[in-house]
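Sharing a structure here in structure tokens format.
Just one protein chain is left out here, and the rest sit where they should.
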Amino acid sequence: MLLGSVRVTIREAKSFAQFTKAVEAIVEEATVSFKPEKVYIREMDASKTTMVEVSMPKDYFEDYEVTEAIAVGINFYEVSRILKRARRDDKLEIEVPPEGNMLKLKLIGVSTREFRLPSIVKEMSEEREVRLPVKARVVILSDEMKEIIKDIQLVGSEFTIESTREEVKFLSEGNGQSVTINLRRGDAALLELEVEEELVKSTYGIEYVRKMMEGAKLAEKVTLEYATDAPLILTFQPLEGGVLRYFLAPILKS
Amino acid sequence: MLLGSVRVTIREAKSFAQFTKAVEAIVEEATVSFKPEKVYIREMDASKTTMVEVSMPKDYFEDYEVTEAIAVGINFYEVSRILKRARRDDKLEIEVPPEGNMLKLKLIGVSTREFRLPSIVKEMSEEREVRLPVKARVVILSDEMKEIIKDIQLVGSEFTIESTREEVKFLSEGNGQSVTINLRRGDAALLELEVEEELVKSTYGIEYVRKMMEGAKLAEKVTLEYATDAPLILTFQPLEGGVLRYFLAPILKS
Partner (left out) sequence: MLLGSVRVTIREAKSFAQFTKAVEAIVEEATVSFKPEKVYIREMDASKTTMVEVSMPKDYFEDYEVTEAIAVGINFYEVSRILKRARRDDKLEIEVPPEGNMLKLKLIGVSTREFRLPSIVKEMSEEREVRLPVKARVVILSDEMKEIIKDIQLVGSEFTIESTREEVKFLSEGNGQSVTINLRRGDAALLELEVEEELVKSTYGIEYVRKMMEGAKLAEKVTLEYATDAPLILTFQPLEGGVLRYFLAPILKS
């Protein structure tokens, strides 16, 4: 094998496919950095309102051969379309040649299906810690969070989260209608609630959060972290390993 | 609690939601009369071709507090959209303040979700008996009636019901094609058949009846009552209580 080439294998192609869909929910193209110890993605959407970050340590993979780090720009819309074809128990083999001009996706199952699509060499994504203020941390069942979003979308395009030590409220208004969803400490769907101030309150666009819930297929629970008028951090941690994180800018009410 | 305010509770929000969908099938807006002994709706569609009537006695509700009768005009399209969000085992609480300018819908389940939407005070709907000639009474499994409608809609936009003491026939024609559906006394799907004349025959628009079959989710069987060239009465009686009735003008063949 030549220097700089990549060849990694994932036991469950469908699980990996879910990561690519979670990225595609926010950006069509993204740079994937294959490093000796992990695969890393960080990409902002065109409007700079939201960012997605994926980190998959070496351990996530069945086989992991990255002799020299390489970053390639990939069309996630196309990759998602292809990986949607993965079937249960299909294994996935990903290869990038040293030139970085091509991505080979091999689905190995009942038959062997090899897809090739173009890519280009990119600069490595910087992997600096994002330091954001966090005053409230709310862990909710992912499925419940999806229901909450549907409730909100009936009424408005923005929503406000209000967290106190006892409950979380999601509020929205629009067309003369309003909705308030309450989750109280002790409710089955509210798994954790840590609030460091009397009231932590911030407003976000609901459509972004709806897209981010693509991560719900990866993890049973979602963690929401935020502070008043600060960005929202949504984190999904699949049991199979890897982390998916979204960042969303607040809507500041003047 | 102030005079004239309403606060009623329904054990199964989804069942109530089905009533609102059945109303919305015919009219977008309707006046709901909250009376001390029942909730009552009667509304004609804009073309005066069809009318829907809903009657829900006090007993239908888990709690029923209507201190003074009030009638409010409500957008059933919006209410249906909201109640579609009801989940299994969600309870529903409906409140109207004395001013009648707002409807509060509270879905109580895993979480508590409160929706508010605008309403306006209206005149009470008159609740007079509709006296229509009935010469044939046919009780059919609701699901079977839906199949019959689909068969008819393949072919035409109008259909004729012909009832004799032995059988019911649904006939339609269109585009050079024709369809005849026969249900004979004794057929599993034909639950009751009472015919007072040799032949009772009348024609109706199929699309109206299709919409009325929204009631099928409320009751396993549907009762069709009519006379030759007279209106059709479709009645659904849910086990949980309440009555849903539709009236449909005949198409008179000259």
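Here the chain labels run A and B in written order, and each chain numbers its own residues starting at 1.
One rule holds for everything that comes next: a residue touches a chain if its C-beta (ideal position, glycine included) is under 8 Å from a C-beta of that chain, and two chains touch if they have at least 3 such contacts.
Note that the coordinates shown come from a computational prediction; the quantities given were computed from them, not determined experimentally.
Residue-wise, the contact with the chain that is not shown comes from A:L117, picked out of A:A69, A:L117, A:L191 or A:I251.
Among the residues B:I70, B:I148, B:I161 or B:M213, only B:I148 touches the chain that is left out of the figure. Residues of chain B in touch with the missing chain: 144, 147-148, 150-151, 154-155, 176-183, 187-189. Chain A residues in contact with the hidden partner, per the touch definition given at the top, are 78, 81-82, 85, 87, 110-118.
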